[in-house]
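The structure's right below; bear with me while I get my questions together.
The other protein chains are all here in position, but one chain of the complex has been omitted.
Lettered A, B and C in written order, each chain numbered from 1.
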Amino acid sequence: MAKLIGAVGTSHIPAIGKAMDQGLEQTPYWKDFFDAYPPVRTWLDEQQPDIAVVFYNDHGLSFFLDKKPTYAIGTAPEYTNADEGWGIQPIAPITGETELSWHIVNTLIDDEFDVTVCQELRVDHGLTVPMTLLWPNEQYRKIKVIPVAINCERHPMPKPSRSYKLGQSIGRAIQSWSGDEKVVVLGTGGLSHQLDGARAGFINKEFDLFCMEKLVSDPGALLGYTNADLTEIAGAQGVELAMWLAMRGALEGDVKLLHQNYHIPVSNTGAGLMLLEPA
Amino acid sequence: MAKLIGAVGTSHIPAIGKAMDQGLEQTPYWKDFFDAYPPVRTWLDEQQPDIAVVFYNDHGLSFFLDKKPTYAIGTAPEYTNADEGWGIQPIAPITGETELSWHIVNTLIDDEFDVTVCQELRVDHGLTVPMTLLWPNEQYRKIKVIPVAINCERHPMPKPSRSYKLGQSIGRAIQSWSGDEKVVVLGTGGLSHQLDGARAGFINKEFDLFCMEKLVSDPGALLGYTNADLTEIAGAQGVELAMWLAMRGALEGDVKLLHQNYHIPVSNTGAGLMLLEPA
Amino acid sequence: MNAARNPLDTVTFDGPKATQGYNLNKMCYSFNEASAREAFKANEADYCDRFGLTREQKDAIRERDILRLLELGGSIYYLAKFAGLLGLSVQDVGGLQTGMSTEEFKQKLVRAGE
Partner (left out) sequence: MNAARNPLDTVTFDGPKATQGYNLNKMCYSFNEASAREAFKANEADYCDRFGLTREQKDAIRERDILRLLELGGSIYYLAKFAGLLGLSVQDVGGLQTGMSTEEFKQKLVRAGE
C-alpha cells in the first residue's frame, strides 16, 4: 500500500523563483525567508518521497475564463511550464505520473467530486515555485508530481470546507493505492495578501498565525470561513488558504508539526511554511 | 420568481440533423420518428419559454482529454456550432444568457457541485440537434440557452445518481431566481446504444421503455444503476441516460406526462421523446 | 428485462486507455478542423508522426482497423471524426466492427425494434 508520509505548506510567490534565479537568497530582503527551508529539504532528502500531490492554483496560464474548472487534476506523464507573460524563467519539465493519478480520479468521482481531468497541462508558478524551492538545482525532476488545481480566481470559488473534503478524499485514495510508493502532499500559496485595488498590500499577520496554528491542531476551526470571510480577513487572494486546507485534509487525523516559519513580507504576501507528519 | 414550466427528453443523434437538412422527414425511414414531435412543438409554442437549460454531452468538439470536465456549464451570451469533423452543416449561433446562468453557477458551487464554468463554448450536435428539432426553421434563436455538459465519454463518469442531484440543484436554482422568465429543461441523448466495438448496434428496447416509465413515475428506481451497469444493460453510450436523469432531477416531485414516443432505430440508437409538466 | 449481452466485447475507455490513446485521440480530435483533415489526406504517415502515434497505432490507422484502434486507446468519439474524414457513417463503422455489410448492420438495428 502507498504511504502518505507527510505534508508541506509553502508560499508560491513568483518573486521567490526570480530571487533563486538571481542568486539573491542571502541578501537582506530574502535571507530570513530562505533560511527557513533547509530543514524541510533535509526531511525530504531523508524521506525520499516518490510522488508529490501538489495543491495549487492556476493564475491564468493554463485555464482561462472560457473553461474555468473548480477543481482540476492532472494525469499526464509530464507537465511543462511557461513564462506566464511577465518574463519568469520557465523551468525544465515536471515529471508526471499516470497510475496513482487515475486512481485518485476514480476515487474523487466515486466520492462525488466533479473534477476536470487534465491529460495535458502547463503548470504555473503556483506549482513550479514550490518544486524549485523544496528541491533546488532541478532535483525536483526525480519526484513524480500529481497537480491538483483549485479555482482561487473567479467567484464563486469552492467553499474552503469543500477543499478540505477534497483533500480528505485524495488522502483516502493515496492510502488505498496498491502501489508501494511514498507520497508527500503539498499545499501551496497564501497566506494573507491582496494584489488588486485600493486595498492592495493588505496583510493580516495575526490571522495567518491563527490559521497556521489551527491547521496543525484543529483544522475544523477553519472550515466555517466562507470565501467572502477570507477576502475580508485575509485579503482578496487570502482565499489561497484553500490549498493548505486541502493539504491538511489529505493528512487527516492527528499530526506532528516538524517545522514552521512565517515571514512578512515576500512581495505582497504573508509567507508561511509548515512541515507535518502523521502523528 | 422564474417558473420551471416543464421538461423535454429527446434524442440528439446527428443523423436527425442531416435528415432535416435534406428534407427527409417524411421518407419511410424517418416518418415515424419525426411525426412524434409536433405535439411537443405545439406545447412549446403555447408555453413560450424564455430560457432552455439543456443537459447534453460534448462528443469531442469543445472538450478534449487534455482538460475534460465532469460537469460544465455555459454562461456565455452566445454559442457557436461547428462541423465536428464529419461534415454536419453548422447551424446559426445559439442565443445564450448570462444572468440566470451565473445564478445557477452560484447555487451549484454552494451545493458543492464542482462545475467547470464556460464563458466561451462551441456546442455540438448533442445540443444543436434538439434545438433544431424542437424549434425548426431557426426558431430556436429566440430561446436563450444555458448549456450543461455531462461527461459521457471517458470513465470515470459521474454516477447517474450524481447527475440526478445536479439536476435537482439546478431546478432549485431556477425556482429561486428573481427574474420572471419561463424556463424549460431539456435532457438530450440516449437511450440505449453502442457505437464502438464488436458489440456495436446493441440496443435494449425493453430497458429503454422501463427507463421512460420510471423517469415519469419513480426516478428513484433508476438511481441505483452504475455506469458499468448501464454499459452492460444499455450499451456503452447508454450512459447518456445521465442527461435524462438530470432533466428529471430539475423537475423534482410529481409530474404529468403530456406526450411520449419511442422509436427504433434512428441510426444506431433507441430514440426516446418525453414531455413532462410539473403535476 | 432482456439479459444484456456480456459487455466483455467492449473496451472500456477509462483512465489507462485514455493514457495509452492520448496522442491517437489528439490527432483525431484535430479533425474537427477542415485544414487538419486536408493535411492528413495529403500525407497520412507524416500527419501521424506529427502527433507521435506508436507503430501499432499508425498501422491500424493505415488499415482503417477500428477495432484495433479501440484496443490501442482510441475513443469512439474521436475515432468517429476519423471515420467521417473517410466518408464513413456510424452505420458503416458499425458494419466494419461487426463484420457485416452496412445493409446487414442496419437490418440488425431494425430487428431490435420489433
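In the analysis below, a residue touches a chain if its C-beta (ideal position, glycine included) is under 8 Å from a C-beta of that chain, and two chains touch if they have at least 3 such contacts.
Because the structure is predicted, anything quoted here is derived from the model rather than measured.
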*Since one chain is left out of the picture, which of the remaining chains does it touch in the full complex?*
A, B
*Of the residues listed, A:Pro38, A:Gly201 or A:Gly220, which one is in contact with the missing chain?*
A:Gly201
_Hidden partner chain, residues of subunit A it touches_ = 15, 59-61, 64-66, 82-87, 153-156, 194-207, 210, 228, 231-234, 236-237, 263-265, 267-268, 270
*asked:* In the complete complex, the non-displayed chain touches which residues of subunit B?
replied: 75, 77, 98-99, 101-102, 105-106, 117, 119-120
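Here, only the chains that are shown with their structure count from here on.
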_Taking the mean of the CA coordinates per chain, how far is subunit A from subunit C in Å?_
39
*Going through subunit C residue by residue, note those that touch at least 2 other chains and give them in order.*
14-15, 18, 22
_Junction residues of subunit A, two or more chains touched_ = 105-106, 117, 119-120
